[in-house]
Each structure stands twice: as structure tokens, then as C-alpha cells.
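And now, subunit A:
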Amino acid sequence: MQLQLSRGQVGSDWKREVERRLGRKVADCYQCGKCTAGCPVAYEMFHPIHAMVRLVQLGRKDEALRSRSQWVCAACEACSTRCPKDVDPARLMTVLREMAQEEGCVNANEADIYDFHMSFLASVRRFGRVYEMGLVAAYKLKSPIRRGPQDLLTFPRMLRRGKPGLLPHKIQNVAAIRRIYERCKLQRPRE
Partner candidate 1 sequence: MEVGYYPGCALKAHATGLEYGTSIEAALGALGFELKEVPDWNCCGASAGHMTNTALTRALNVRNLALAEAAGLGEVLAPCPLCTKELALAHHEVKEHPDLLAQAQEAAEMVYRCTVQPITLIELLHRHRDLIGERAAGKLPAVKVACYYGCLHTRPPEVMTFDDTEQPTTMDEVCRILGLAPVEWTHKTECCGAGFTMSKPTVVARLTGRILAAASRAGAEAFIVACPMCHANLDMRQGEAAADAGLPEDFHMPVLYLAQVLGLALGLEPAALKLDNHFVDTTDLVARLRGETVAATTPEGE
Partner candidate 2 sequence: MGAQDQEFEPRIVAFVCNWCTYAGADLAGTSRLKYASNVRVVRVPCSGRVDPLFVVKAFERGADGVLVSGCHPGDCHYAEGNYYARRRWTVFRDLLLFLGIEPERLQFSWVSAAEGAKWAELINELTARLRAVGPFQGYRELAEASRGPS
């Protein structure tokens, strides 16, 4: 691999915007790798956490936004808790997830994760609280062949335990929740 580095890239607006949302400079990171060392899902990532920070340091926007790493990240905060320079890589992952959605380049290989998050938030938007039955149904309908059979054995055992409830659990002021959603929408490209 060869990188053509230029002032435009290492000093790009995109990098400054990441730093603005992160609330600190990525240059603070001296690539010690302690975040990757403690990451429970590092084995799933092509770019482990310290490498994601490195991508931002060098302004490599496309690799950063298209990467799978930010989606398999379990947001367990181990990296940020132990980072000796307080670079807060966990927060950087959230920033990269938001930017990936804004630029419409969420990694397709992790569609399951993204769809589940969207179904979850859709359920909250509709009822103010999660309606698990609706959430699971919406999530499976988005890709019925792949996700249909998942947990088929477990589902009846849950039902026998009275879970999940059949009826949604609506809050009174659902309208307020919808308005919150509207006001906090990410500027996504045409859907």
C-alpha cells in the first residue's frame, strides 16, 4: 500500500470536523496500542481501534468511514477507560458511526447490526419505549430469508416464559418523542 499524503489530506476539513465532534485532537494519540490490547472484539476487526485513530490522524476518510470496526465495536468503554492520553477512542467510534450514516457508507457486511439499531430506534420513535415483539419482527422483515430462522428454537421457550409481551407499552406524550427524533435527525443523504 502506498499513501499519497498531502497537506490537504493530513489537514483536511473532515479531520478537523472529527476532532471537533470528538472534543480533542487525534494527534494526542501516540499509537501505544493499549486500546487494541484491551478490546474484547479486536479479533473481529481488520482495523483495530488504534489503527482507526491512525486513519483519522492521516486523514484517510474513506477507509475510516467504510470500515467494519466501528460497527462491531460493542461500546464497552474499555479503550477510553485505559487510554493514557485520554483520546477517548470509544467516542471516536461513535463519531465515525454517525459520519458513516451521514455519508451513506455504512459497511454492508454489518447490515445486521445497523438494521437492528434502526429497528430499535424506530420502535422507540413509535411508542416512546421499546416494543420488543415489534422490534424483532421489523428487524427480521428487513431480510427475512437470512434472519427468519434465527432463534426459532429459543422463541417458543421465551413465549412460554411470558416474554416478550404481545402488546406495546406506549407512553402518553409520544408526539414529543417524534419531535425529538425530527430535531435530532442526522443529515442523511437521500434515503
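Here, a contact is a pair of C-beta atoms (placed from the backbone, for glycine too) under 8 Å apart; a residue touches a chain by one contact, two chains touch by 3 or more; residues count from 1.
Keep in mind how these were chosen: all candidates are chains of the complex that A comes from, given by their letters.
Since we're looking at a predicted model, the values are computed, not measured.
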Touching candidate - 1 or 2 - for subunit A as found in this complex: 1
Complex contact set, residues of subunit A against candidate 1: 40-41, 43-44, 72-78, 80-81, 90, 94, 97-98, 101, 110, 112-118, 120-121, 124, 128-132, 136, 139, 150-151, 154, 157-158, 161-169, 171-173, 176-177, 179-181, 183-184, 186
